[in-house]
Structure formats: structure tokens, C-alpha cells
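Apart from one protein chain that is not included, each protein chain of the complex appears where it belongs.
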Amino acid sequence: MDLETYQSTLARLLTTAWLLPLCGFVIEIFAGWWSNRRSKAAAYLAVFCIATGFVCSLTALLYWGEKTEWAAFAGHAAGHGEAGAEHAAGAHDGAHANAAHHAAAGAAAHATPAYPLAVSGTHYVLVQFGRLRVAIDYYIDSLTLAMFTMVTLIASLIHVFAIGYMGDELTDDHEDHEVHTSHGHLHRPGRYYRFFAYLSLFSFSMLGLVLAGNVFLVFVFWELVGICSYFLIGFYTERRSACLAANKAFIMNRVGDFGFLIGLMILWTWFGTFQFAERTEDGQTTPGLFQMLRTPEGEILRLNTQSGQRVVLVDSHGDPLLDPTTREPKTVPYLLLVAAGMGIFAGCIGKSAQFPLQTWLPDAMEGPTPVSALVHSATMVAAGVYLTGRFYPMFMPEVLLAIAYVGCITLFLAATIAVVATDIKRVLAYSTISQLGYMMLGLGVGAWGAGLFHLITHAFFKSLMFLCSGAVIYGCHHVQEMPRMGGLRRKMPITAYTMLVGVIAICGLAIPWPTVFGEKIAFSGYHSKDAIVAAALTFAQLNPKHILLFLLPLVGAGITAFYMFRLWFYTFAGTPRDEHVYEHAHEAPAVMWIPLVVLSLFAAFCAVGGEEGPLFKLLLNSEPAGVAAGRESAVPGGISIPGHAAVAANHVAAGVDALIVAGLGAFLAYVFYGVRWLNPAEVKNQFAGLHRFLIEKWRFDELYDVMFTRPVHIIARWCTWIDRTVFDGLLHAAARLALDVARWDRKFDEGVVDGLVNKVGDLTFATGRSFRVIQTGRLRQYVMFIVVGVIVIGVAGILFVTQLRAG
Amino acid sequence: MSDNALLSLIIFLPTIGALGLMCFNAKAEEAMRNFALVITAATFVLTLLLLGRFDPAQAGVQLKVLAEWIPNWNVNYFLGVDGISLPLVLLTSLISLLGMLASWSVKKQIRGYLILYLLLETGMLGVFLALDFFLFYVFWEVMLLPMYFLIGIWGGPRREYAAIKFFLYTLAGSVLMLIALLMFYFGSGADRTFDLIRLAEIGQGRVPGVQFSEFVQITAFILLFIGFAIKVPVFPFHTWLPDAHVEAPTPISMILAGVLLKMGGYGILRVAFPICPVGAQYAAYCLVLLGVISILYGAFAAMAQTDFKRLVAYSSVSHMGYVLLGIAVWKLADPNLGTTAGAEYWESGINAAMFQMLAHGISSAGMFFMVGVIYDRVHHRDLNQFGGLMGLMPEYGGLAVGIFFAGLGLPGLCGFIGEVFSVLSAWNYSPLLAILSAAGVILTAGYILWAVQRVYLGPEYKGPHREDITPMNGREASVGYVLLAFAIILGVYPESMFGLMRETNKQLVVNMTEGYENSKKNAPKVSAVTPDLGEGVLFDPIAIPANPGAGALAPAIRGR
Partner (left out) sequence: MPAVELDVYLFVAAVLFVCGAVCMATKRNAIGVLMGVELVLNGANLNFVAFARYTALGLDGQVIALFVIVLAAAEAAVALAIALSFYNNHLTIDVDRGNELHG
């Protein structure tokens, strides 16, 4: 088995996993022709596609691990995180982390020279202009494999869950109680198959995003997941709120994509390629983006010139790239790199619903709950974090700081709103935003592994909680308001306790002291959040100006615990608040609770071992070079980024802080909503203004309405006005001018030319008239005239003749 | 079939069909429609044959046809295809075929309609295939007149206004083109010519002893550009478009948006750019700026419309802005020498612009068709009186949403590639304008999604004629599916079109760069040609035959 087989096997497995859902989509969307609305055939097909995809992904992961001799786990026993295998803890090995490979450089130097840890290749070329080339590339490293396995697994479970959840669409006459038409409630045919077609299309897009080997392709699938999200949020197209939410989601994502596009433009113009990895074609090697920017050690070569700081581009050996014509080293202005990083990150902000583009995600809860679980918590919204991680080498320290602050603000802001939200899905939505903020923060403060670690663990426990909320909504007949619930754990125990697993996981609660097999008793969230908080603390110590980056997440951890337990107590504990709802509530069928149980296992154990566990190691394997070591700022007052060793030193302290705060939050929730010693309504009245502010989501919707929506409509009206009055006005004025000229021409013709002729006629006539006076009709006068005339003529004649004679 | 016959047949088969329609009984409407459909389908097949004979690896003009036409003035019947014209010829015959399928909705005076329609097709194909400027001009005008009547007779309530507006705008453009045509003719040295290839060589300074001066190039370019910009349409010259589109019957709107607008872009690439490299470079910033303004302005204006068709018409203004943007991103490293900076980005811009023309041809024709389908049923286009069509006509709704998303520039559909690459190529030229043009993606999403929401989504249909809403018939569905299929093919495999045009566009970039350099090098000598453009010669027709060799030169289509 040679290298080529290794590469093509991996590529084929993942490509199969990627394309199967697309085939599924094409068949399912036409299910109206080959099936009927009461058939589950489309759903089974969709499940088959994605489950096969999961098998392929898992095979690929195992194959990759086996071929690379489990180098990613550095000699630990075989096994991988997702299976929840017991894992012998090993001491954290700083030296190993240091040797972790630069994501794009492949694994040339490490222990497994035969089979690189990262492979890349091309399916086919999309466009090529000279040296500029964009192709359908793939790039496979441990991050890709982990994401693939996670996405296909969660998607499979959610597909299964949806078979039950969407059951009321299995009819020819579905009544939508939320839509009122002129004839009462809306009746329409069920759209079961269409839902699964959209889910399949989404799975295809999401997997494509992860598999993409260049950033342009990421953008392509970025848009595609966006449009799938649009379809799925607007699945109930008849509901106005759903349509609006779908539009809002897509357009706000496009705002982010505007930044993304600017980033792409800069990269395209200054680097001339979009590829992550280098490409060898006809014996000529074209370096990828990351190789150009960073040396194999992960450093950038700065150059101070008169026109400002520039960065020298290098080839994969760290030697400067030369311009083919001038033989000068190729450089890029540093500021442009910052701009490109900001641009790409703007796309991530949109996709991951970070501040200031966070407002679309809560509205996106209009979609069916499996959609919220799959698209809006586990996968698509995490794509922003994924891209931030994937694109990490491109981010300059300033950009990283911006990422950290955006994440920090987001996590706090969303957590505060979640405290007052009463819709069960909206609480989870804000929680998602908040957790995504944690991931961004982690990436921003240099904890690359921790951020992506949290991405995976969060995907499990958040999709679990969403599915649980789906089961609750299903069981309560589409009641989503928590004030109408309560005590439901007696009616739906499986849902309640799997949910509790998720809640504990997200809060990061753990029992640190008695250890089992050398492990703390803790669910996945504890490990990942702990890692982020530790990194934030270290970062704040290194850069004392940015202490907020530690304090807010710490407070956020407390708030998280509070609102998550609030949700659980509100829903499942105590006495029922609405008897009617409680009476009719029931546990979900097996097709729905089995995925819950499976997910709860993963939510609990996927991060087993914490930062020495297999999952984290697997991820860390793709960590860009130079991250592990950290970076001391060269300039005093500049931004220093902590390395792994520094973070590890703070780990215990940060973990204790976070645990105490989370415990406090959970306890407070217990006091308010569990045993109800304190009445939340009183607190609400005490802080009515604050409550109102939070209920109105910090008034961002109003702000954006005033800042963007209305001005855009006003400008749009202006444009039409300009068209109608200015351009058409000019045109009409020109037309009128032409008509006027024609009219003047007519006047000239009629007045001057005709007038002259008429004048002559008139004059003649008038002369005639004037002679009338002497025509008296008197004969005698006439005779007199004759006589006088004859005499005058005679005399005149004589005089004339004589004059003539004389002359 | 020889190449000679093939190209001529492509152009004149519709005319023959129009003559054939005369033989039908005036009451045999169905037969006439089917006959015209067969003619357009046959034309499409012929263009496919043309595609089969075309060699994409060759940059220059292929399959040339040359015959004397008016030897006294050295006017020739000169046809040929290259990578720029071939895709557009294919697009024209395809859209004509689909438009004919959509013509069943036209009810009155069928024979006249079909005859004019076929003549229009002849005019359009002629424009794309002609390589003699005079012939080009003739076809340009030939296409204008049927269009005028098609809008003016078969249009909506304000058809006269729209038809006259369209006619006058286009005519104004033609006049400017005519002036430029004469400038070139009388400036082309002793053996005067209308041959576009020869003129391009002269303009690029590749013919010893004769060259258009910078002044001539700039003036002619501005004249030509305004003439073509009206057709594109570019921002200040666009107001004929919404009116013409709104009033025109559905198939004519499809042709207008799908093909006629492309003539503007084609004219710039075929005539204005190659002949006047200096003019093109001189006006490049203005062109890019106008492109960006069109993108944003069209999108904003589309957002404010309440008439469905008018919205789609403004979206055309916006989308065609990307064409101009992509064409004109020609950056010089050194204005004095004329070295092109980042020629590959310019090349990608031109390719993207060409692709955008094709993509827009598919998507906008589709959008107009979709508007037409619903208009035929409910007889209104008020966006605020639609809603719920997705439930009433699921197949139509699905197709329409697909095609509207192609217009939105969704990856995987045709609109994306052209838009994104013209925007990407713009940064090299001007970061500011590139950023502004990128902002178009937000606005486009805004107005298209809003329109989709108001028309297709929502609980129920709110307008009149609720009872007339019936599912699409097979003919309508087939048009929709074909358009959507092409949108997907172009979006997923853009190489299918890039492959045809790549070499030609590359050559264009090289020629233009050289042309500019030559012009700069020869600058002092150039004045020798200018006196030839003196008034006495220009306006004295007797001088033409007196010119040595003019009449006898027709056979000497020099060296190609």
C-alpha cells in the first residue's frame, strides 16, 4: 500500500460521505413523484445516506489512525474519543505539543514520514486564468476527520429523531394552528419528504464545508449551508414569522459574507491562490496560503519599509518567494493582512452569530426543532468557529485580539438575555450564542485546541439539549413557553434525565477530588470550558490590560449555570404550572428517545481524559505550528499570546474559579426555581428596567432597524425617485424640448412664412377697399372724374412731351 | 455542410422561416406556432453544430465566411466566431427557442408576431456573427425594428411609451456608433475598411504606417461606449429598461434580458476595446465606477419596486453592472509605458464578465419567464398582492425559487461564478470600488429574498383571480426545467463555458496590452493619420471612389 492509495482511500471515503446526502437530496426532493405524502421512504433514504456517511467517516478516521500508527495519540493505546473508550491518562507532554504539526505543512518531519497526517488533492478545476486557479480541492487532516465524524454522527441521530418529530407532516391534510387564513386555520399537504430533502442538502453542504481544500470552496459551501438554513428556518413557509426569520438569517449572514468576500479579494490579489495546502503539478510546487505566510516554525517574516510594515512571503522551506519578473521578494502590507483576517472573521461572525450579528440566531428557532439541533447549534453555526480555527495561521495578533473580544462580548451578552428568556428553544439559542462566544474567545486568546475542543463537546451536548427540548415540545403538543411547564420529569423521565446530562455538561460541573481510574468525574463541558477559561486567565495575566477577557467568561460561566438549571427546573422540576399541558404531556416514542440516550452518552464522555484524552489530542494534531509555544510580544505593550506550558500552569486555578462560579449559579437557580425559596417575580419587579432591557435583547433589533433596514429602504426609494424624476425627468424634458422645437417650427411656418404671403394679400385687399370710397355710384361724379382725369392726363402728357423735347 | 453555409444558415434560417409563415392560412395559429418553434429549434441545433466545429484551443476567429457585398466601399459579408461570440450565439439560439415556447401566451395577431420574432432572431445572431463593422451595424439596426413593434403592438397598457422610449434610446446609441464607425473607416489608411479584425490591428498599432491617434481612440471609445452602455444598460442610461421590460410580453422580456442586453457587453469586447486600447485604458476607471454604481443603484432601485417585473428589470441593471466591472479592471503598472499590472486578474475579470453575461442570460430570462407564468394566470404583478404561491403551485414555486436564487448568486448556480470573480478581480484594480461592489451581495440577497417571500411564501394568496391559479402546464414546466438545468450546469461546471472563451480572452488581454504600448511608443508619429479625418474627406462622398484602390480592395481581406 503506497502513499497514493492512502491518500485516495481517505479522499474516497470522505467524498462518499460528502456526496451521498446530495444524491439523497436529488431523489428526495422529487419524492412527490415516486412516493406519497404518507410514506416515510424519503426519511429512511436520508437516514441511510447520512448514516452511511458516518460509517465512511469513522472508517476514514480509523484508517487514518491506523496508517499513521496512531501518531496523533502519541503512543497511547488505540481508540478514539467518540467511542468513549476508556483511556489511560498520560502526562501532558509539552514537547509533543511543540512538535505538533503546522496544519498545512503536512507531517514531513515527525514520526510518521511514510503516511502524512494531512493529505490534500483536487477533484476538478472550476476555473483557471493563467496562474490563477480555483478547483474543487479537498484537505484532510485530523480536524477534518474529527469534524466529519462528529457531523455525520450527530446528523444521523438527528435524522432519526426527526423521523418521529416530523410525524405530523405525514398526512395529506396538515393543519397549521399558528397560521390563520380567511378560512380559519391553514390546511395544507404534509411536507415530510421535503424536510428530509433539505436536511440531506444541508448535510451535503456542511460536509463540503469541512472537506473543502481552499477558502473559496469554503465560501461556496458557506453560502450553501446558509441557503439550507434559510429553507429550514422557513420550513413553515406559511408562517410570516418563519419567513422573516429565514430572511433575517440569510441577510445577516450575507453581511458577514461581505466581509468574507473582502478577505477573499485580498488573498486572491496578494497571494494568487486560495489553497490551504501546497499543490504539486507537473513537478512544480505551488505553495498554499499558510506556507506563503508563515515559516515552518509558524513565524511571519516582517519587513519594515517606508510604506509601512510588510510581510515577506515564503515557500514551504521558509525561503522568501521571489517575484518572477523583478526577482524581488514578494511582500504583503501588514495592514492588508489584518484587513483580510478581519474580513474572513467577519464571515465567521455572521455564521456563528457573534456580536454584532447575533440577532438572527434566536429568530432562527422558528424552524422545526431538529433543525435547531443540527443546523443552529451543532454544525452550521459552529462552522464559523471551524473556519476561524482552520484559518488560524492567517490571523495576525490584532485580529486574534478582536476575535477574543468579540467572543467575550458575545458570551456575556447572550448569557444575560438567556436568563430572562422564557421560550425553551430561545434559551437554548442564546446559550448556543454564548457558547460559541466561548469558542471564539478560546481561539482568540491562543487556545486553538481548547476552542475546537469546545466546538466538538458543545455540538454533542447542545444538540442533545435541543433534541430534548424537541421531545418536550412534542410531548406538550407544541407548547414552547416554560411558564406553562413544570414537573414534567414525572411524565417524561428519559427526556428529563438526558437533558440533565446536557445541562451538567454545559455548566461544566464536576467533582474534582475523588477520581475514578485517575480521572475526574466530569462531563465533557467541564474539560473544554475549563481549558478555555484557563487560557483566558493566562492571557489576562500576560496582557493585564485585557483582564476583561478573563472576568467576563468567568461571570458568564456562572450565568450559564444559572440559566441552564433555571431551564431544567422550570421545565422538569416542581409542580405543574399549567394543568392542561401537564395532563396531555407524554414521553417521546423510542425513535426519538434513543437518539437522546446515545447523544447523552457522548455529551457525557466524549471528552474523557480532558486535555490528555484522545479527542483533544486528535484535534491538537492539526494545531498550526507556533501556537503551542505561544508568542511573546516583541514590542512592550503589544499582544502576547500564551503557549501551552503557561496555560497548563494556570489550569488548576482557573478550573477551581470556574467551578465555584458555576456552582453558585446552579445553586441560585435551585433556590429560585428548584425549591422556589425566592420568588423570581419579585426580583423581576426590583430590576424592572434591566429586565425589560434584557427581554428586548439589548435592543439590537431596534438599533439595526434604525441603523440599516430603514436607511436601506429610504435609499431604495430615493433611487426609484431619482429614476422617475431625474433620469426620466431629463428624458421627458428632452422630449418636451423636442416637441417645443417642433412647435416653434410650426409657429415660424405659420407666422412668418405664411404671414408674409397673407400680408401681401391683405394689403392688396385693403388697397382695394380704400378705393371703394370714390366709387360713390353717382354717375355725374364719374363723369367729373373722367373729365378731370382726361385733363390731368392731357396736361401731364403735354408737359411730359415738352419736357422731353426740351431735355 | 460547409462552414460557409452553416454560419449563413444560422443567421438566415429564421428569416426563411418568417417567409415560410406567409404560406400559412391566417387561422392556422397552432400550426404557425409549431412551425416557428421548429425553426427556432433547428437554429439551436445548427448552433450546436457550430459548437462541434469550434476549436477552443485556438484564440483567433474561426470558421470565417467572406463575400463581397458593396465593393465600392469595401463592405463585405464577413462572418466568423471566436470564444467571445460563440457562447453568446449559443445563448441567443437557446433563449430564442425557450422564448418561442413561452410565446403560447401571446394571443393576438399571431402571424405578425411570429414573423417579427424570427426576424429579431436573425438580427441578434447576425450581430454576434458579423465581423464587418458595417454588417454589424446593419444587423444591429435590423434587430431594433422588430423589437419596437413587438413591444409596441403586443405590449402592456403603456406599450407605445415604452416602445418609443426603447427605440429612441437605442437609436441614439446607434447614431453614436455610426459616428465612430465613420471615424474608423476614414482613419483606416489608404485602403479603407470596415473589417473589425483589421481595424483592431490598426488600433493596436500592428499595421505599419497607419494607426488611430490617441485622440481618435479616446473619442471613438467614448462614442462607442455610450452607444453600447445604453444597451447594457449602464447606470445613467438605464431608464428605458424597466419600462420596456414591464410593457413587453413575456417572451420578449426574456429575449430583451437574455440576449439584447448582452449585445452591449459584446460590443464593448468586440468593437470598442480591441480597436481603441488607449481609449479603453483612458476610460477604465469611469467604466469600473459606472459598473459599481449600476450594481448598487440597480439593487437599491429593485428593492423599492412593487411591480414584480420592474423588480426583475432593475435586478438586470444590477447584474449587468458586474459585466462592466469585470471587463474594465485594466490596471497599468506604468501609465507611460503601458505595462499591465496583474494581467491575469484582468483576464479573469473579462472571463468573469463574459460568464456573467451568459449566467444573466439564463437567470434573468428565467426570472422574467416566471413572472410571466403567474401574470398569465392572475393578470397583475403587484408584489403586495401575491403570497402563498408555493402552496398553490408547488412545482412552479420550486422552479421559480431555484431560478431566483441563481439570480441571487448562490453558489452551485450560474449567477455566483460571474459575480464573485468579477468582484475578486476588481481588488487588483481598485480596492475601494471592489469593496463597494462586494456590498452588492447583501443588497441582492435583500431584494430577492424579500420578493420571494412576498410572492411565494406566506399563508395565502391575497390578490384577484384566485380561482385561475392552476399548476404549470408541460410546456411551461419544460422551459423552467431547462433554464434551471442550465443554471445548475453553468454553476457546477463553469469550465464548460470558460473552456470556450479562455484562449480568446487571453489573446484579447495580450493584444490590448501590446496595443496600448504601441500607441504610447508611436505617439509622435501618429499625427500623420489625423488629417485624413478632415471634414472635407469625411463629408464628401465623391472622395471615396477617388481614393486609390478602394473599390478594388474587397478581395484583399488582408492576410488572414
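Think of it as A and B in the order they're written, each chain with its own count starting at 1.
Going forward, a residue touches a chain if its C-beta (ideal position, glycine included) is under 8 Å from a C-beta of that chain, and two chains touch if they have at least 3 such contacts.
Please read all numbers here as calculations on a predicted model, not as lab measurements.
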Which shown chains does the chain we cannot see touch? A
Considering the complete complex, of A:His183, A:Arg327 or A:Arg780, the missing chain is touched by A:Arg780
Which residue among A:His177, A:His317, A:Arg772 or A:Arg805 touches the omitted chain? A:Arg772
What does the interface between chain A and the hidden chain look like in terms of residue numbers? 771-772, 774-780, 782-784, 787
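FYI, only the chains that are shown with their structure count from here on.
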Rounded to the nearest Å, the gap between Cα centres of chain A and chain B is 35
Chain A to chain B touching residues, read off their complex: 29, 32, 124-132, 179-182, 186, 188, 219-221, 223-224, 227, 230, 234, 237-240, 243-244, 246-247, 250-251, 254-255, 257-258, 261-262, 264-266, 268-269, 272, 712-713, 715-720, 723, 727-728, 731
Which residues of chain B touch chain A once you look at their complex with the stated criterion? 165, 236, 238-239, 242, 297, 300-305, 342-345, 347-348, 351, 388, 390-391, 394, 398, 405, 410-412, 416-417, 420-421, 423-428, 431, 434-435, 438-439, 441-443, 445-446, 449-450, 453, 456-460, 494-495, 498, 502, 506
